[in-house]
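Handing you a structure now.
Yeah, one chain of the complex is gone here, protein chain that is, but the others are all in their spots.
Lettered A and B in written order, each chain numbered from 1.
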Amino acid sequence: MSTITTGLNMGGPMAPPGTPEEVDYSVAPEQVSLWQDAWRRFRRNKLSMAGIVVFGLIALIAIVSIFWTPYSLFQQGLGDITDPFSRAHPFGLDASGRDELSFLMRGAQVALEVGLLTAVTTSVVGIAAGLLAGFFRGWVDTLISGITYIGYGIPNLLIAFLILFITNRPSIVNVIVALSVTSWMDMARLVRGQTLALREREFVEAARATGTKDFKIMTRHVLPNALGPIIVQATFLIPQAILFEAFLSYLGFGLPNPDPSWGAMVSSGLGDRFLAYHTIMVPALALLITLMAINFIGDGLRDALDPRQAK
Amino acid sequence: MASLLEVKGLKTQFFVRGGRVRAVDGIDFRVNRGETVGIVGESGSGKSMTALSILRLVPEPGKIVEGSITFDGRDVLAFNDDELRKFRGNDVAMIFQDPMSSLNPVLKVGFQIEEAMKAHDRFTKEQAKERVPGLLSRVRIPDPKRRADEFPHQFSGGMRQRVMIAMGLSNEPGLLIADEPTTALDVTVQAQILEQLRDLNRELGTAIVLITHNMAVVASICTWVVVMYAGRVVEQGPTEAIFAAPQHPYTWSLLRSIPRIDEKLGSKLLTIKGLPPDLTNLPPGCKFHPRCLFAVDRCLTEEPELVTVGPGHESRCWVQMKNVKDPDADLRETPLVADEEAADAAAV
Partner (left out) sequence: MSRGTATYAAKRLLLVLGTAFVVSSATFLLVHSLAGNPFTCERNPAGCAHEAFVHGLDDPLLVQYRTFMWNLVHGDLGTSYVNQGAQVTPLLLKEAGNSLILGLCAIIVTILVGLVVGIVAAVRQNTWVDYTLSSFVVFGYSVPSFVLATFMIILSAILLPNWANSIGWGSPEQIPIPAIALGLPYAAIVARLVRASMLDVIRQDYVRTAWAKGLTGRVVIVRHALRNALIPVVTIGGPLVTGIITGSVVIETIFGVPGLGKEFVNSILNRDYGIVVGLYTFYAILVGLANLGVDLIYPVLDPRIRYA
């Protein structure tokens, strides 16, 4: 950053207070790193910041619910079913007389657990596969690309069904595994594309010329430069996983009873829809708010990390 | 005789987060019928923005904030949407810097030229279609009938630029604005395009405003030169006068920085020190003074007005090059070789 000074005394008694003695006509604006720049732009996006706040709240509720909920999930027959909002049960009761609020809180925990763990697992597997395929090409690439191609042709949810169908034992681990098995291929394809482009760049060539080991090149050089789109994709994996889990629970393939998942709540609520609307609306709204919040965050991240908007 | 285009006091600014970028900060010039005017300046001097302002194509977040643009006696800035549409591509046409990206990749070339004509009421659909091969051959594209049915990516860079010229001239505009038409092209192709423009000016009498950062390009086809710096006109005048005796230090430096074949071996090439100014934070006084070799005290505090230094020739400077005794002095300081004889002997 070069500056051009005038060599003229700009201070003195007539100058406004705070004027430096020599004025600096810098010709380049302040330089910031890519991440700082992105963070600044992200902060300016009000919807994304709102999303973070909401997500934080939900995470808080989820954590609390592990240790405490107003009522146990197994307690039934707690009161009048059709009474939506009472002091003892702020969100009413479901058809079996169980406290909706407790289910709602636990549902948050399930959603976040499934969402985050699936996103993490998918990302790890996907990034590894994509890096290997893109970097080494050859038979590794053919194999991985072949698998992702076949996987691309089948609706993810249906593969998840198949896995759950076969294992036939509802548990949260099975759900996460089923979801991850279907989703890693999208991430792998993205990372592969990025790797293919990046490996031709000069800095990779330079690293190779200095004898850097392949693994180091992949993790220290290629991966950090591909992180932008990866982070965005990973963020969108969370609501996708939550949505899928809601679908599965809705169709009865989710967790064992009592299933606090919001999808299951909507499902059971639908059966009673002419008894009490709140059993449908409350978990549906919870799903909606959570998914929207995370999607806003993802959108904000995508705009913030867009290289075309970088200074 | 009334001029064809008259720009007075034009100010175009961009309203961004850091402040206001004064891209064009009060310029005056005119173009007469059939004339070729060159607008010269470096990146950020405001030359492209001037051109875009004439057609009112300034992109967001920019706005023309002040000034007047008169074409053939009509006030361009007062046009409503319909009048503006009829003005563009018809009275005044514009061709852009990068022919690669300036043509629509999914539409046939012939169609894009037809489209330019069909948008205005001068030709019928059939006439427009018939004119296309003629236009293409006028810009020397061989086999025009077949090529009209092809897509832009099937043409080379130089030919694409010719297509742009053909498109621009299709409605026989009074003025053609060419924004750095040769910058994206090879040197040999550059010469062809410039020759093309010169021929069209002579044959059709179309006035041309040529925007460039390259003084050599200006010399080849322009009769009048406008030199811009930091959004202002710093020198203006007939081409011969400007090239023979440039009065503004910036113009002088631009000319001195072009290597010439008749220079003595060993003399230094001038480079203009420093970088283009930050348009949100311009220095006081003359905008060029931080980079000027001949600045005096007055230049740091007072901005000079345009001063007439010859017939039609004006320059915005307190010093004026004609008052500088030996401008090449410090360029002869350190020759590359010890003495001339050794240099001649080495060259043999």
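In this section, a residue touches a chain if its C-beta (ideal position, glycine included) is under 8 Å from a C-beta of that chain, and two chains touch if they have at least 3 such contacts.
These numbers come from a predicted model, not from an experiment.
A.B. asks: For the chain that's not shown, point to the residue among B:93, B:128 or B:228 touching it.
C.D. replies: Going through B:93, B:128 or B:228 one by one, B:93 is the residue touching the chain not shown.
A.B. asks: Per the definition of touch given earlier, which of B:63, B:125, B:153 or B:298 contacts the omitted chain?
C.D. replies: Hidden-chain contact among the options goes to B:153.
A.B. asks: Any idea which of B:42, B:115, B:199 or B:303 touches the chain not displayed?
C.D. replies: The one listed residue touching the chain not shown is B:115.
A.B. asks: Out of A:123, A:268 or A:295, which is the one that touches the chain we can't see?
C.D. replies: A:295
A.B. asks: Give me the chain B residues in contact with the hidden chain, please.
C.D. replies: On the chain B side, contact with the omitted chain comes from 55, 57, 59, 85-90, 93-94, 96, 98, 101-107, 115-116, 119-120, 151, 153, 164, 167.
A.B. asks: May I ask you to list the residues on chain A that touch the chain which is not drawn?
C.D. replies: Contact residues on chain A toward the absent chain are 149-150, 152-158, 161-162, 165-166, 168, 239, 243, 246-247, 250-252, 263, 266, 270, 273, 277, 280, 284, 287-288, 291-292, 295-296, 299.
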